[in-house]
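Just one protein chain is left out here, and the rest sit where they should.
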Amino acid sequence: MLSLHCPYCGVDVDETDLTPGGEAHLVRSGSGSDDADFEAYLFMRKNPRGVHFERWRHSFGCGKWFHAARATDTLEVFGTYSAQTKEPPQDVQERIRARRPDWKGFGKGDRI
Amino acid sequence: MSDAVSVCNGASFSGAVQVLDAGLCGMITLRGDLADEKLSAAVKAATGMGLPKPRRIKKGKRGAVAWMSPDELLIFVDYDLADSTVTKIERALQGQYFLAVNVSDARATFALQGTGVREVIAKGAPVDMSPQGLPVGEIRRTRLGQVAAAFWLSDEEHLTLVCFRSVGSFVYDWLCNAATEGTLPRLTG
Amino acid sequence: MSARLARHGRLIDRRKPLQFTFNGRHLHGYQGDTLASALLANGQTLVGRSFKYHRPRGIVAAGPEEPNALVGLGKGAGFEPNQRATTTELFDGLIAESQNHWPSLEFDLGAVNKAMARFFPAGFYYKTFMFPRAAWEHLFEPIVRGAAGLGRVPQEKDKDTYEYFYHTTDILIVGGGIAGLQAAEIAGKSGLRVLLIEQTPDWGGRAMVDGVQINGIGAADWVEKALARLRAMPNVILRSRMMGAGVYDHGYALGYERLSDHDPKIPGPRHRLWRIRARRIITATGAIERPLSFAGNDIPGVMLAGAVRDYLENYGVSPGELTLVVTNNDNAYLSAIALHEAGLTVPAIIDARPEATGALPQKARALGLRVETGCAIGTVHGGKRVTSVTLCNQAGSGAILDEIPCDAVAMSGGWSPVVHLWSHCGGKLRWDADQAMFRPDPARPPRGANGAGFVIAAGTANGHLAAEAVMEDAAEAAAAAVRALGAKADPAKRATARSMPEMPILPVWSMPANAGPKLRMKTWLDFQNDVKVSDVRLAAQEGYESVEHTKRYTTLGMASDQGKLSNINGLAVLADSLSRDIPQVGTTTFRPPYHPISFGAIAGEARGPLFKPLRKSPIHDWLDANGAHWEPVADWRRPYCLRRSGETVKEAVTREILNTRQNVGLLDASTLGKIIVKGPDAGRFLDMLYTNMMSSLKVGRCRYGLMCNENGFLIDDGVVVRLSDDTFLCHTTSGGSDRIHAWMEEWLQTEWWDWQVYTANVTEQFAQIGIVGPKARSVLEALGGMDVSREALPFMAFQEGQIAGIRARVYRISFSGELSYEIAVPAALGQAFWNKALAAGGDFGMQPYGTEALHVMRAEKGFIMIGDETDGTVIPQDLNLGWAISRKKDDFLGKRAQQRPHMVDPNRKQLVGLLTEDPQVVLPDAAHAVEGPKRANGMENIIGHVTSSYYSPTLGHSIAMALIKGGSRRMGETLRFPVADGVVIRAQVVDPVFLDKEGERQNV
Partner (left out) sequence: MRRYSAFAIAREAARYHTGWGRAWRNPTPKKSYDIVIIGAGGHGLATAYYLGKNHGLKNVAVVEKGWLGGGNTGRNTTIIRSNYLQDESAAIYEKARSLYESLSQDLNYNVMFSPRGVLMLAQTEHEIRGYKRTEHANRLQGVETRFIGPKEVKRLVPIIEISGPRYPVLGALWQPRGGTARHDAVAWGYARACSDMGIDIIQQCEVTAIRQKNGAVSGIETTKGEISCNKLGLVVAGNSGVLAEMAGFRLPIESVALQALVSEPIKPAINVVVMANTVHGYISQSDKGELVIGGGADGFNNYTQRGSFHHIEETVRALIETFPIISRLKMLRQWGGIVDMTGDRSPIIGRTPLENCFIDCGWGTGGFKAIPGSGWSMAATMARGEPDEFAAAFGMERFIEGRFIDESVAAGVAH
């Protein structure tokens, strides 16, 4: 039973008040995109055993989407932040580096 | 408007605490830039009150204003004044980017009274219901049992709860069950 | 024979006798007894039968670790199987029955399995029952399954209630023994919020039974004082009869509070499941004593030495007159001394250690007790009761030195800390070879949301067995928890304890050390599941080497005590069999709950009327009172039809359709979703959301729109209304209102966050009522207040104003093909409007209708229904809805997906109409069409299926729609629908619009 901090309401919220929304920072492939990009956009999800960035909605609260940086192997949460960002904020990235020195960095180390 | 009926038609229950259908209540959802002075001025003009801080509900003579999200307020007025208040706000904000809409009929409102209102809610809401977790004057949007709800305490013995109208009778039954005499665990020593 | 003593029994109140029955026998006990202590007090040593061999079983333990004394409790709606007698508090009128035997506990026919035990080793069933093939299914499995299970199945519906309780605390302390109390005091003084829970009704744990002194006074007195101090702290909450059931991620813990099990007359919920969120959890859960592994250790009368002491001190009950003690540690001497001091006979203390020189053995010797060191039990003799034991050398293989008569055996193989809660969420253990125990490894605790360890083990649960160390460790644990939360604590202000010093334990995993196969086959590890030392050795021998393999192959630790007594002994035997060390073998995973918890508590209050919220429209009660035959639609209920008395459902539907087509019908459409979309970019936004162009819609007009997901599949449809320049009202399906509103917000917040659009879900603000049929306009005119003429309110337009004195929006839209208006009024006035409409419509033959009439009428018109014609894999093009897909737009959700190869395949399934050869035959819903010969794999070649099928009373023949491969090229073809073995219905492919193709009826 996760508890995540809603960056908008400023309270820690039980998982049952939230809706998970999958991988964060996806770039939409719309009209005109090629087949491979479009397939990747729809289906090719990062599925790391470790640091992961994902979307959540505070659906029973303020209704806002936010992002969480979380470890999938321990469920540790490195931070939550606005969904209206292209990449995780610096302080969150620094916290991850401090906790996981082997983390390759946002968008790095994704071999494919 | 004598034909207008609230969802439980004024029902009440006396148990460990009192549960009342609080009747029809005017409610307006206002979405917009809460930092915008014109918006706060419009709210002030319509209700006589300034904007609440995040998670707070501010009460005045003519109603109340609650913070619902970074771009949303819920304004409480008399049921019969909801439409005219929307009009007032719309006029004041003409040309601005905002949304004001009457949601009075989409809601059911319940009043809980007595020692133990916190414990009744704690049976169903994943919220720290202690005074430090939910101070008087703070509104919390969350779930109660299996449905969405918002509630706040105006003092230690008075709690108001708002939910969607379609589940109003379910919530009333839920509250009465939770408030059954002799079933509240004491939250002190 | 076990019996009640004249003295002792600190927990029972001899002034309050209680009556109860066991297997119909009337017995009595005292207030404060457990069922187990009361049974022993009545000389009831035999309490049950084991799972596999139906061997006689007696009480072994005094707590939740008890594997044998499981009973059926209560009767009727209050009956509950598999209750531990050891955790059941006695109450007046309690009814208990033993389990797993026939015809009786004393004489059990199933016990023939015992004689066959040699043929039933671990996993024997994997090796046999295979031939002939049918025999397993028809002969063996029914026998195996018939014999399975322990308790009886309840026959009646549970009448009790249950509930949840959410609680947030800084520190949760599990266990109200002296460690828990000590920790609570230290933590409580910091001012942080503390919740201390204890699974039994009594505080103090084992300290009183063990004669511990705290701060110079007896443990009982100190506990009373500590409780008084804690109760005076406003920040500390104490709850007894509440077990720490499980520890979960991010500091979540379950507390299982039993409110009326000890007295069913108490009103209110029976159990309360606490959902605790704690920043730190201290597990002060104590330890469980291990049995010793010797032949016959399962015979009734063989008990844990600590339990013997518990029954004696707490309940004034002796397990026997002649109680032999067998041990590998000093602690069990406490039991021998207590028995002796209570005036009972201890014929011998058999100590496996070569010598016993500690204070306790010395005291025992001084009391004149016979102490045999370096010795073991060879075999326990007895059937349903211990009669004697043979003495042998521990180092040998069982040669008999002496036979000692006795009627009870108190055994102790050492103590294992209760590490379950520590382990549930990933806390790791380390093997302490000196104390022969797994204990929490503080370097590898379960980690919480912030990465820090959030569980701290304290006292005995942390591997400290001496009371002195327990109290010190508990104080340190509390101080560590407090400091981790940024508050101040002073562990120096702790209470100190004093107990009898104990010499080191000698790990003994087999007694005697070199016991041969014969003895090993009689040496039990898991008493309930009948797993013996020989079984674990067999598993190892056959290659089931992993501890998980061994557990699953032998069922060791899979009984309802979850291996609380058997696991360590079992894996020691496994390690020995594999010539490995115990830590190399490791433990199985600890899973919640610590001890079984009721399904009732897990479900909470949500049962019966509170099971699941039912959404009700403003007209719900009227419909309910007027013949509604309900059907669930998402979380709503909508009337399938409104039956008049004497009418069948089918007749009602036919009447409703014909009346609506001929006169006028009234429909509650309030459940339709309604979402306001407003802002400078609202048009642009809706152009992305819908397949058609919405930005070009004129103010005051309505347009039917389709929504797809990014996979191109149709997800919702409905009418969009342009209320003003920058404001749209989007109607969704009944099931779609919340989903589509969330969908809109998702795109606005996470993709186009710079677009200026606000949304609001106003579904429930309005009652929406359809007035449908040729006379609809007349009804509205009769209601009065608005010009609803063809000119003032043409098809696909809307007006705002007053109708019958109620403010309303009137949309002229049609889902039936008839002249039709939908009127939205404030929900609080919905019933009032409905009543007025009914009154005004009376003259025009108006009748309300339900969803089935709605469905048939839309099918007659060939309109699709989300959920019928769509199933999550259908794109608009499949449904001939290409006209609703804008070609002018560069992009919309789903556009790109619809360009993929499979989506443009001309052989996709496409919507067609069907007319059966015999017009009176209605195709079954979802019937499949086949074509040509069977495929190579033997399957028929399926080319599509029926999506909607009805008998149309309007047309007087059946109609159907279907999705058929390449359907649009098949007009006029006759398709085969094999609907049952040998029954084929033939139908011709036609245009799906069956009625009024030109739309004249709705345009009047």
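Here are some notes:
Residue numbering begins at 1 within each chain, and the chains themselves are lettered A, B and C in the order written.
Note that a residue touches a chain if its C-beta (ideal position, glycine included) is under 8 Å from a C-beta of that chain, and two chains touch if they have at least 3 such contacts.
Keep in mind it's a predicted model, so treat the numbers as computed, not measured.
Hidden chain, full complex: it touches shown chains A, C. Set against the missing chain, the residues C:Tyr53, C:Tyr252, C:Tyr821 or C:Phe994 yield one that touches it, C:Tyr252.
Touching the missing chain, out of C:Ile942, C:Met971 or C:Val1004, is residue C:Ile942.
Only one residue in the set C:Gly110, C:Pro154, C:Gly805 or C:Gly966 touches the chain that does not appear here, and it is C:Pro154. Touching the missing chain, out of C:Gly426, C:Gly805 or C:Pro919, is residue C:Gly426. The hidden chain makes contact, of the residues C:Arg7, C:Arg133 or C:Lys888, with C:Arg133. Interface note: of C:Pro517, C:Pro794, C:Gly842 or C:Gly999, the residue touching the hidden chain in the full complex is C:Pro517. Residues of chain A in touch with the missing chain: 1-2, 15-16, 19-20, 22, 35-36, 39-40, 42-45, 47-49, 52, 54, 70, 72-75, 111-112. Along chain C, the points of touch with the absent chain fall at residues 51, 78-82, 118-119, 121, 124-131, 133, 136-137, 141, 144-146, 148-158, 160, 246, 248-249, 252, 254, 275, 425-426, 517-518, 521, 534, 538, 541-546, 548-549, 552-553, 555, 558, 560, 562, 589, 591-593, 596-600, 602-604, 606-609, 611-612, 614, 631-634, 640, 711-712, 715, 735, 866-868, 870-873, 897, 900-903, 924-928, 930, 936-940, 942, 945, 978-981.
Definition applied: only the chains that are shown with their structure count from here on.
Between chain A and chain C the centroid-to-centroid distance comes to 29 Å (mean Cα coordinates, whole Å). In chain A, the positions touching at least two other chains are 14, 63-64. Shared interface positions of chain C, defined as residues touching 2 or more other chains, are 275, 277.
Note for the complex: chain C touches chain A at residues 248-252, 275, 277, 426, 447-451, 710-711, 742, 745-746, 749-751, 753, 890-891, 895-897, 900. In the complex of the two chains, the chain A residues touching chain B come out as 8-11, 13-14, 16-17, 60-64. Within the complex formed with chain C, the residues of chain A that make contact are 1-4, 14, 19, 21, 28-33, 35, 38, 41-42, 55, 57, 59, 63-65, 74-77, 83-84, 99.
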